[in-house]
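Only one protein chain is missing from this complex, and each of the others stays in its spot.
Chain IDs A, B and C follow the sequence of writing; residue 1 opens each chain.
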Amino acid sequence: MNLSVNIAGVTLKNPVMSASGTFGSGHEFADWMDPGKLGAIVTKGVSAVPWEGNATPRVAETPSGMLNAIGLQNPGIDVFVNRDLPELEKYADTKVIVNVCGKTAEDYIRVVERLSEEPRADLLEINISCPNVKEGGIAFGQNADSVYEITKKLAEVSKKPIIMKLSPNVTDITEMARAAEAGGADAVSLINTLTGMKIDIERRRPLLANMTGGLSGPAIRPVAVRMVWQTVRAVKIPVIGMGGIASAEDALEFLLAGASAVAVGTANFNDPLTMEKVISGIEKYMERHGMDDVSMLRL
Amino acid sequence: MNLSVNIAGVTLKNPVMSASGTFGSGHEFADWMDPGKLGAIVTKGVSAVPWEGNATPRVAETPSGMLNAIGLQNPGIDVFVNRDLPELEKYADTKVIVNVCGKTAEDYIRVVERLSEEPRADLLEINISCPNVKEGGIAFGQNADSVYEITKKLAEVSKKPIIMKLSPNVTDITEMARAAEAGGADAVSLINTLTGMKIDIERRRPLLANMTGGLSGPAIRPVAVRMVWQTVRAVKIPVIGMGGIASAEDALEFLLAGASAVAVGTANFNDPLTMEKVISGIEKYMERHGMDDVSMLRL
Amino acid sequence: MENKRKQEKAWVINQTEMIPGIMDLLIKAPKTAAAAAPGQFLSLYCGDKSRLLPRPISICDTDKFTGAIRLVYRVGGAGTEEFSKLGPGETIRIQGPLGNGFPLDPGFSSVMIVGGGIGIPPLLYLAKSLHIKKTLVMGYPSVTYLDEELAQHGNLYIATEDGSRGTKGNVINAIEENGLTADAIMACGPIPMLRALKQYGEAHNMRVIISMEERMACGIGACLACVCKSTEKDAYLNINKKRVCLEGPVFDAREVEL
Partner (left out) sequence: MENKRKQEKAWVINQTEMIPGIMDLLIKAPKTAAAAAPGQFLSLYCGDKSRLLPRPISICDTDKFTGAIRLVYRVGGAGTEEFSKLGPGETIRIQGPLGNGFPLDPGFSSVMIVGGGIGIPPLLYLAKSLHIKKTLVMGYPSVTYLDEELAQHGNLYIATEDGSRGTKGNVINAIEENGLTADAIMACGPIPMLRALKQYGEAHNMRVIISMEERMACGIGACLACVCKSTEKDAYLNINKKRVCLEGPVFDAREVEL
């Protein structure tokens, strides 16, 4: 049975990857599951310089979901390249997708240029959709022109294929996806989190220090499946689907919708074995439906 | 203790109402709860002529939520005015908000003009945010200019205060709210459903006959609270909040965020007594916090 | 307001697996039991908060004296899976009885009660309650269930798809093979079976009364999720649709399009 998929010339042995920001720099989960089983490890967003992130509380639970406002805390590209990336050498069979964040186009460019020289970075995922930082982030991702502009700049400097990570907080996701494609993106990934808020009614203030946060988890899956379905039908580049995947059945919704690969985020917090179960569950489903190639899933 | 609120000159004895489309024309639930306890009954969307709605399946369950694609089936304004509206006479103490839908501006105008003559219609809620009909509906609600245009036209002909019901499927909800306000809306209500999709992986096709549907229920509450919070701070007209309210605690999140009133939809399907519990729970909370007027809730 | 109906917190008296994947659940819910009639259904609510919608399950039997209701259901998805774990003394939230059941004074004197698959359970209650001449025809994929109890209320004919018991084939095959006749048919089962029975009834000039299924959200007529197509404009809805939960689930087959 062939589970392997090709994203922009890079072959993943299976279509399952971690969602950025939920899997640290790849090794934190290693005691609890085998990162080497994944098609790709997607690392936490990394920026040109270390970022402090937001004040706490940074997370809140919501019905079948959660809000986070981590604010892209990260040790900066130097530490990431010198320490975290080499750590991933041991999963030789698993591709590495580095998630990149920035406040300005120059920030992104710096990080992309730096990662272009790193053999262990197979693909770059550009986060233009984080709702939790004041500058940059989502600001780039909510307007087709700026999606196009930033994509174009990065595509020009990047020696690695780039995946533009799209925000669901838009009127028309296909417009953003087309802008990314036109700008030269090799793939798009979606969805990042939906902007949400929870109010602590006893303390009479927003529960998150940052006031708003990003909603993730099974709660948002129907929105994610819809956007992936639409995007697959709007662009020719591969679409990586995510948002609320907690089981093989959930992942299959995205693959049937036409996603080339899927990422699992919030569900890892509930059960670190989720991604392993997703991989084996996809296999079993394909077996049961007499499919010998994962590409046959697509409707 | 004063629970009454004023929406565009109309006084509701308490801030709790049914969400349109989840409460029929007001009397279907009467065996199971007392509609007369509500601040307002909001009726199912009604159009100029009878609408067939979509094919079935029209609903699907999702984690802490549901998708619906009813497609605004309704018996048309004639039957509504002659049969359903008089039925509501018996809840003399409870205001009636009639939800209006249409495919063209003329459709809306016809219904609004007709309802303008009906004493039992206290307020009109204009649904420009239904994701489940091909024409009209959400098409009016996802662009600030068309929100402004349709609002203006309806405000001109309506003798009743109008509430524009906004779609969450937009990049910036405040832009839509401001457009409604500029167009002459007396209030805005939000959120309608988020467009979503579920795929039946065994039958290998979208579960809903309509393919996509509207996501409602607790799953979307964080998005709704966030949008209400933002909208309250962007416009001067009252904001009616809804989306995933299933308890007094949930309703309080919206009231603290600044909503003038709240509506309960999907939760009625799980427990018809939800709205009664919400009303008494708000009272208890106010008591516990030493508040004697519901307006004190707002942060 | 007086006389309001309420969801009931029902107590599980007992639950067993009848045949693989089909559960036999006995609950105590006196108010609901008192009002129940054959063909009506209950909304069952999940304990798990991630599952909001009710599961409509037909009433398989009631004991008005003890206030017990029997439900027989297939474990398919997450909700029925949850229910299948309930043991004696545990509780389940229910709402009902809902919908319109079968006519018990139907104005004809003999009836064929026809069931297929998981449509069979409500027919036990019907067979028990209908005091005219009854012939029972039940179709199963293979393993039979409820058949012994059904046989106590009339001559029972069985069809199995794999031929392991009774007529090999479907209920129509069984009716024809055994040359069964009656004034009318009352049926519950999959749409293809209902469609075949409707045609059979038209061909043989028999009245056909069927119980329908559709996905529901409110179960009480308020949301318009559960409509089926009707041949005539519905008096209430003012279009050619009927609500399975309120006008149904039992319809005269002539009323609805299958």
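Here is the rule we go by: contacts are C-beta pairs under 8 Å (C-beta built on N, C-alpha and C of every residue); 3 or more make two chains touch, one makes a residue touch a chain.
Treat the numbers as computed from the prediction; the structure is a model and nothing was measured.
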Left-out chain, listing which of the shown chains it touches
A, B, C
If I consider the whole complex, including the chain that's not displayed, which of A:I70, A:L115, A:L194 or A:M242 touches that chain?
A:I70
Interface residues of chain C (partner: the chain not displayed)
47-51
Those residues of chain B that touch the unshown chain are 63-64, 218
Pick out the residues on chain A that sit against the missing chain.
21-24, 28-34, 36, 44, 50-53, 56-61, 63-66, 68, 70, 73, 75-76, 79, 217-218, 266-273
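Keep this in mind: only the chains that are shown with their structure count from here on.
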Of all chains shown, the one whose Cα mean is least distant from the combined Cα mean is B
Please tell me the distance, in whole Å, between the geometric centres of chain A and chain B computed from their C-alpha atoms.
34
Find the geometric centre of each of chain A and chain C from their Cα atoms only, then give the gap between the two centres in Å, rounded to an integer.
47
Could you state the distance in Å from the CA-based centre of chain B to that of chain C?
35
Counting only residues that touch at least two other chains, what does the list for chain A look like?
63-64, 218
Where chain C touches two or more other chains simultaneously, the residues are 49-50
